[in-house]
Structures are given as C-alpha cells and as structure tokens.
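The structure follows.
With one protein chain withheld, the remaining protein chains of the complex are depicted in position.
By letter and in written order, the chains are A, B and C; residue numbering begins at 1 in each of them.
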Amino acid sequence: MKVAIWGVTGYTGSELVRYLVRHPEAEIELLTSESSAGRKFSDVFPSFRGTIDIELVHPSELESPEVDVVFCCRGHTEAMDVVPGLLEKGVKVVDLSADFRMRSGKEYERWYGVKHRAEELLGEAAYGLPEVYRGKIKGARLVANPGCYPTAVALSLAPLLEEGLVDPEGIVVDAKSGVSGAGRRPSLKTHFVEVYGDVCPYNPGRSHRHTGEMEQVLSELVGRPVRITFVPHLIPVDRGILSAAYVKLTEDISTDELLGIYEKRYAGEPFVRVREDLPHTKDVWGTNFCDVSVRRVEGTEVAVAFAAIDNLGKGASGQAVQNMNLMFGMDETLGLR
Amino acid sequence: MKVAIWGVTGYTGSELVRYLVRHPEAEIELLTSESSAGRKFSDVFPSFRGTIDIELVHPSELESPEVDVVFCCRGHTEAMDVVPGLLEKGVKVVDLSADFRMRSGKEYERWYGVKHRAEELLGEAAYGLPEVYRGKIKGARLVANPGCYPTAVALSLAPLLEEGLVDPEGIVVDAKSGVSGAGRRPSLKTHFVEVYGDVCPYNPGRSHRHTGEMEQVLSELVGRPVRITFVPHLIPVDRGILSAAYVKLTEDISTDELLGIYEKRYAGEPFVRVREDLPHTKDVWGTNFCDVSVRRVEGTEVAVAFAAIDNLGKGASGQAVQNMNLMFGMDETLGLR
Amino acid sequence: MKVAIWGVTGYTGSELVRYLVRHPEAEIELLTSESSAGRKFSDVFPSFRGTIDIELVHPSELESPEVDVVFCCRGHTEAMDVVPGLLEKGVKVVDLSADFRMRSGKEYERWYGVKHRAEELLGEAAYGLPEVYRGKIKGARLVANPGCYPTAVALSLAPLLEEGLVDPEGIVVDAKSGVSGAGRRPSLKTHFVEVYGDVCPYNPGRSHRHTGEMEQVLSELVGRPVRITFVPHLIPVDRGILSAAYVKLTEDISTDELLGIYEKRYAGEPFVRVREDLPHTKDVWGTNFCDVSVRRVEGTEVAVAFAAIDNLGKGASGQAVQNMNLMFGMDETLGLR
Partner (left out) sequence: MKVAIWGVTGYTGSELVRYLVRHPEAEIELLTSESSAGRKFSDVFPSFRGTIDIELVHPSELESPEVDVVFCCRGHTEAMDVVPGLLEKGVKVVDLSADFRMRSGKEYERWYGVKHRAEELLGEAAYGLPEVYRGKIKGARLVANPGCYPTAVALSLAPLLEEGLVDPEGIVVDAKSGVSGAGRRPSLKTHFVEVYGDVCPYNPGRSHRHTGEMEQVLSELVGRPVRITFVPHLIPVDRGILSAAYVKLTEDISTDELLGIYEKRYAGEPFVRVREDLPHTKDVWGTNFCDVSVRRVEGTEVAVAFAAIDNLGKGASGQAVQNMNLMFGMDETLGLR
C-alpha cells in the first residue's frame, strides 16, 4: 500500500512517518512540503537519518498521485480544497485537519468562521474515532481524523453516556495539554522561555474550536444535544493530554461499578486501557493508547472520567494510522504496537 | 522583632527565610532542624551563602525561645504538641501545618485521622487568609496558615460567593500544582525521571485532605454548608498552582459584570490582582500575589473562576509573613514586595 | 531465544523490555525483582499494560534458568557473584553492571574499591562496544556492556585515535547527562524540585568511576596508556548524553577532512551516524543510535569530537541487545530499528 503525506514538516506529519516506517504493509511514497521541497526529510528531522531519507517534494506532485492513500496534515480550510480532487482520482484520504469533522456546513462555519467549500462530502466523511464509529470507517473513502481533545474526552465518557448514566446538562471538561498541540510554527506563546515553568488556561468556556466537535460526538453518544463547558490548559511538556470530565450521575453507582462498566465497554479494544489507578500522560507517550479511568465522588452525585493520550499519537497520527488500517481492511493494530 | 522558624530545612522553611531576610522589621533569631542541627543554614541551602549563614539548632532550643514569633514548618500532628507551650510563653505563632485550620476537633479527626490534642485552641486560632479574615488575624496569638489549594480556590471564588451568585451545589475544583507542594522528602513519586514530562491527577474526588479545609472556608463565605468535587493534578514544574473552579450561577450575568465585581471586591487588596486576561503561574512565581480571573461560559449557566499562586508564596510562606505583619500591627506588605 | 532479565525494575531493565518486546527472535521468559516479586511487570511500569503483563519473580529463580541469555541489570559487586554460576549452566550473559568491564582485578579494585571475586573471567569477558570489539563479542559467552559515558566518548574519538591523529596527552572530556543515568532510587540529588532548572558538574577530574573504563578503551584504541580529564554534568532532562572531547591534533587537518575520516570509519556501522551539523540528544532519544561529529578549532591545534546517545539506548539497554544479537549470530539490528 502506497502512502503520501501532504504537509509532512509539522509535528503530526513527522509523527505519521514514525508510525509508518514500522508499518509492515505501508510504503511511504511521497512526502510533501511547501517550504522544504528539495531537501531530504531526514535533513529537516535528523532523528530519521538512516531510517528514511527520501526527498521532500512540492505539494503540486499530489495532483496526479500514484498512491492508495493520502494523509492530509495541513491546517483547516486548506484540506477542503484538495480532498475532493483526491477522492475523484480514487485515492482514499485521512484528513487530520478539522475540515470534515463537523456534520454540517453550518456547524463548520459556526466554529471555523469560514463557509465550507466541499459541503457535499460532510455527510460521507466518517468521523475517525474507531471505538465509536468503526463500522462507518471501514467502508469510508474519507475519514476525518478527530481532534486531540475530542478523542480523549469522548473515550473517557463513552461508557457513561452510552449507558445513560449521565445528566447531559452541566458537563465540565478540564483538559491539560503539552505544547506540540500548538504546532511547529514559532510564536511568543510557544517560545521556550515563556512556556517553561508556566501553567495557564486558554480559550476557556466554549471558545476553543474543539468544543463544537466535542459537543457533536458527545451528543451522538447520548442521543440528544449536549452543551459542555470546556477549559484547556497549556502545560510545559512536549506531548500529552490529560482530560478530566465532570458529570452528574443519574443513578447512585459506585466507583467499582463504574470501572466494571468501562472494563466491559473496552474489553475488545486494542488501544483503550482501563486503569483502576489513574492515567498518566507519560504512560501513553509515543503510543496510540488511550488510558481511561473513572471515579465516583463520595458524598456527591458527581463522577469524574479521566483520559490520557499522546496528542500526536491517539490524538492525531497514531489514530490516523488506525483509521487507515480499518479503511483498507487490515489488522487495526498494524504499525501501532 | 525576633523570629524563629521551627523546621527550616523543607521548602516552606527556606522560602520563609527568603522573605524574612528582606523584611525590614524582622530579625531571624533561630532556625531549627532535627537532621541538620550544627550545620550552617547556607550549607544546606547554598543559594543563601553570603546572605544568611547562621547555624541551625536543634528544635529543643525552642523550649525557652527568646523570640516574638515562631513559624511552625513541621507537618501536621506535630504542631499541636508544641504550639500550646509556645503560646503560654507569650510567643505568637504562625502555624504552616494543618493542625489549627479546622474549626472543630471532629472535623480535624475526619480529615487527618488523628484525635486533636489541643482542641481548646481551635476556636481561638485565626484562619490566616487576610482577604477574608483580616480582622481576626490582627488580634490573634495563633494563626493557622491556610493550605495552598484552599488559598487559591477561596480567593478565586470569594467575590461570587459573597454576592450570592453561586448555587452552592455542584462546585467543581480542578487544580494543577507544581511538585514542591509534595515537600522535600525524596520518593519515587517525586523522583525527577518519573515526574519529568508527566501530567496526572491524584487524590481525586473528595479524598485530598485540603477538601475539608476548602469546604470549610467556602461554607463560611456562602453562609451554608458546601460540598465540592476537588481533583488536584501534579504538573512537572517546581512551583505554582493554577486552579479552575466551575460553578453554576444563580443569575444571568456577563463576564464583564463578573470582572467588575472582582475588581471592586479586591480594589484595596495589595496581593490579589484581577486579570482581564487569564492567570499564569509564572507571573506569580516567587511572589505573594494571587492572580484571579473569571469567565461566564457562553450558552450555559456556568462560570469559571481561576487563580494562580506560588504554592510556596501566597500558598505558604509569603502568606505566613503577611499574617505575621498583621498580627504585629505592621504594614501588611513588609518584606513581600 | 529465551531471555531473562535479572533486576528489571530499574531504568535499564525496563528499557531492555521495551527493546525485547519488539525483537522478532527474543522471547522474554523471566523477569526478576527482589522488591516487587509477585507483582505484574506492567503494574510496576503501567506503560507496558497490554504489551507485556507477565509476573515478576524472585531472583532465586535464576538458579536454574531455562533461558539462553541473562541480562544482568543489578549494580556492580553483585554481578560478579552470580555470573560465574550462570556461565557454568551454559547460559550466555550480557552484564550491564561494571563488574566485567576492566581488564584486571587490580584496575577494578582501583576504581570500585572492592576486590574482584571472579577475576578469572576478566580476560574472557568481551567489552561490548561492537564498533570496536565486534569480533570478540561474536564468540563471547560473557559480554561486559559498556558504561554510558565510555560508549559516547569512545565512539566520538575512535576515528581520530585509530588514525594516530591525536596527542594522547591532555585529552579533556566534558559530558552532559540526563538524570536517568543516576538510576531509579529516590534521593535528594534526584528529587524533582532540586534538579529542575539546575545545571551542575559532579565527580570532576578523574573521580568518576567511568574514567578508568574510558581510559582503558581509549588506551587500546591509541595503543599506549592514555590519561584523561573527565567532567560529567547533570542536566535536567530524563535521558541523553552529549559528550565533547577536546584533543590536540598531531597534524594540520581541516574539519572537512576530519568529517571524511569519520564517514569512512563508520560507513558500514548501522548505529553510528556521522553528522555534518552537530549532534542533539533529542535525535537519538529512545534509540540505539550514536550521532557523532567533529570540528577543527580554527587558529589552534585543537579538535572537538562530539557524540550524542540515549544513555538508556546505545548507553545501556540498546547496546545490550546489539551485543546479544552478535553473540547469537543474528542480524545485529534486530529489535533495534
């Protein structure tokens, strides 16, 4: 299976390469970069020297791609102009941008401030969270790879929501993320000296764009519209998301019972690990695992659901490979263990 | 004014020294250490060389202290055996342990698992949060210096609670702390390699001991019993607490109005800074400041109140000096600017 | 091939597991731990959950080992009591301790302060630096896996020393190491808050024990006794060694010529990468690579040779697997790419 990555010089692109070089069925055919075309991939990312040294090409090479699948690692509003052409040429697409995650152009416009230019594909695109939408992903030409926060939060809450154990009103999500989530473009906000030793919230309330995506997937899990409070925080580490979701229970149920529900829900899942103790981002660093746990808060009606992922693993590139595996009918874990 | 510190070789003790050497009215008379008696303070903490080089003495020297005030920097269950004797000798005490923070022996026993051995002082002890209890602190012989988390959370919520704007049910507090809050005793949990790059929750729900203290002060602010959900997280930085408190509003009120209430509430306070943007722990590093902010979450009934403190500053030693200043009728800011 | 690890709960042991689970020919049969026997390996190291969950056994199980090779991950002075028995039983051994690295009992005693109790094996043991001693390793029953600093320094200097380009007098080695090199046992020196943000030298001059090992391998490379100055530094990262070796050249030779010599020397080596730019520890993190480079210092007779390794990779467990591969006649790179 021949693979291309459109926009490989960011963190999700290079992390995809890291997974794909270990993948027994995938062959990296084409890596594009606008700014570094002509340079070797391993000159831009020296850790890959001796592992993969192919030359980066200009994105225009994607116009007649001789590959089976393209991973789109460019920002939102760019993918929607390119993806339709790729699909027409019979190439499958895993889009890591936000362009095909929302169910409707209206919702997309609400959260991204731009009119969608390939609205007709929104219905077709599968939302690439295999633990919830595996069936649709398997038959898809186009998978919208989920955002990092929505992945963590949806996996931490799915067992509770599916069982109808949660009052859909008043869900609070407090998440902590490493800095690679902000991308590879330098800015004062991601300048080493500014970030070092600092902890801060950003885009609190319902102002972060992932809010819409999270509400969409939670609503589908619960079967009715859900509105949440979401506060992400920036933490001075390179990778990792730790999310805590606070919900009001509709039944009196213990931590042990809740853990039992989680164990059952995720029994067959290769990448979700239910922990009796608590998740640590370090335990999922560099992997496609999502570690989840849950606690009933004694003396209250509240439960807290935790998830830890690598924002570049299960939160982006690892999950993208999982989706590719599903789309092509391969073992879901290839390249990911 | 002559000062002693009981148990100076931990982080709160050495940070107290840092504040006191700059204090124009305080003279450090006695620094005790069980393990390092006989060594110079600056041999244990070389950053103080040339600044304060006095010799550490054994705690038994405190039996006939020729000082005006003793700061107790030993753990809980130790202070309650020593503080009564100090007060009898006419020495004032700022206790940085938890021993005199709870209003009743029953509550103390509930959270600390030990019967209180100086229960008669619990009524007398002032809870050392000047922004709320300044009057009582001024006349006190004994001040119970608050825990780091309760300080941050109480200051972030006080304006809302005092104005009756919050439904006391269902308050959720999600806090992030640097590692110095766990003390200076080595353990695998605080081993550099284990902590580095990791983010994790600990003692979630209502299992952290600060929960009781927090509920006590929030209940007093709101005028009726409050039960909260509290989840602290460990963050790989040395110092700093960032707390986010999620509350349900009882009125429809905007972020701007909320910020106005905060500005008014803290107008005269030298150490609370209301930020229109969001607090960063780095901005309060090494200081006695508490930076607070608040946001109404659009489309919901929720407000989020943030606070950032240095857990060794406003969360411990800085606030201890502020309390000492008040107890002795001095300018509250001496040594702290 | 069946494998046992003696003392798996330290960092070199768990890193060995990480490499071995990816190794197509190796099967982990036995993991020992004195303190955690009876617990699952993945309970001690939760990142391995779902990957390897076998139970830890007491080291006494090694008395009749049904394995082909044992990796010894216990400290020096322990291995020399156990290794002879293992060899007698026909088991091959890769010893990650220092016990079999020195050529003579006298040298061992000089640097480790203890009389050697299996001196007869010192001549037999192969020093496990494949790029220099590959031949001997291939036939060995016992490989002494090199220390992290000697590995980096020997690989950075070998091309120069072998070509006779260096005055053996006055070699200076300045090295920087992450904290995992100090092991997993908690202490104040490795306490997060103490290490965070700090840079410091330790054991300077010729007082670090790796000095003897380094002088031994450099002497063998140069063909006469070499005495060096060695100053290691502790850097607040988890992993990684960056060494800079300063030597006086015996010929007038340019940086380009030097790089050419390095390229030629390491042309066939799968794990040494010569960089025209400069090595970064991050580029070798989690790998068995050693990145080297060299510079002639303009206007002087000095050259500087750099190396970057992961102290747990090429500096310990990665190299141990490379040695095992060689000892068993397998492809040297198995499990390491």
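Operating definition for what follows: contacts are C-beta pairs under 8 Å (C-beta built on N, C-alpha and C of every residue); 3 or more make two chains touch, one makes a residue touch a chain.
What you see is a predicted model, and the numbers here were worked out from it, not measured in a lab.
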- request: Check the options A:T151, A:S180 or A:S243 and report the residue that touches the missing chain.
  value: A:S180
Field: Residue of C:L16, C:V237, C:V274 or C:L312 touching the missing chain in the full complex
entry: C:V237
- prompt: In the whole complex, what residues of subunit A lie against the chain that is missing from view?
  reply: 11, 178-180, 184, 186-188, 190-193, 195-197, 236-238
Field: Residues in subunit B touching the chain absent from view
entry: 46-47, 49-51, 197, 270, 273, 275, 277, 280, 282-287, 289, 291, 337
Touch residues of subunit C, complete complex, unshown partner: 170, 172, 174, 176, 178, 194, 197-202, 204-207, 227, 229, 231, 233, 235-240, 242, 244, 246, 248, 278-282, 285, 295-302, 304, 306, 308
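Assume only the chains that are shown with their structure count from here on.
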Task: Give the identifier of the chain nearest to the protein's overall CA centre, each chain being represented by its own CA mean.
output: A
Message: With centres defined as the mean C-alpha position, give me the subunit B-subunit C separation in Å.
response: 46
Mean-CA-position distance for subunit C and subunit A (Å): 37
Message: I'd like the Å distance between the centres of subunit A and subunit B, where a centre is the mean of that chain's Cα atoms.
response: 39
- prompt: For subunit C, what residues touch not just one other chain but two or more?
  reply: 197
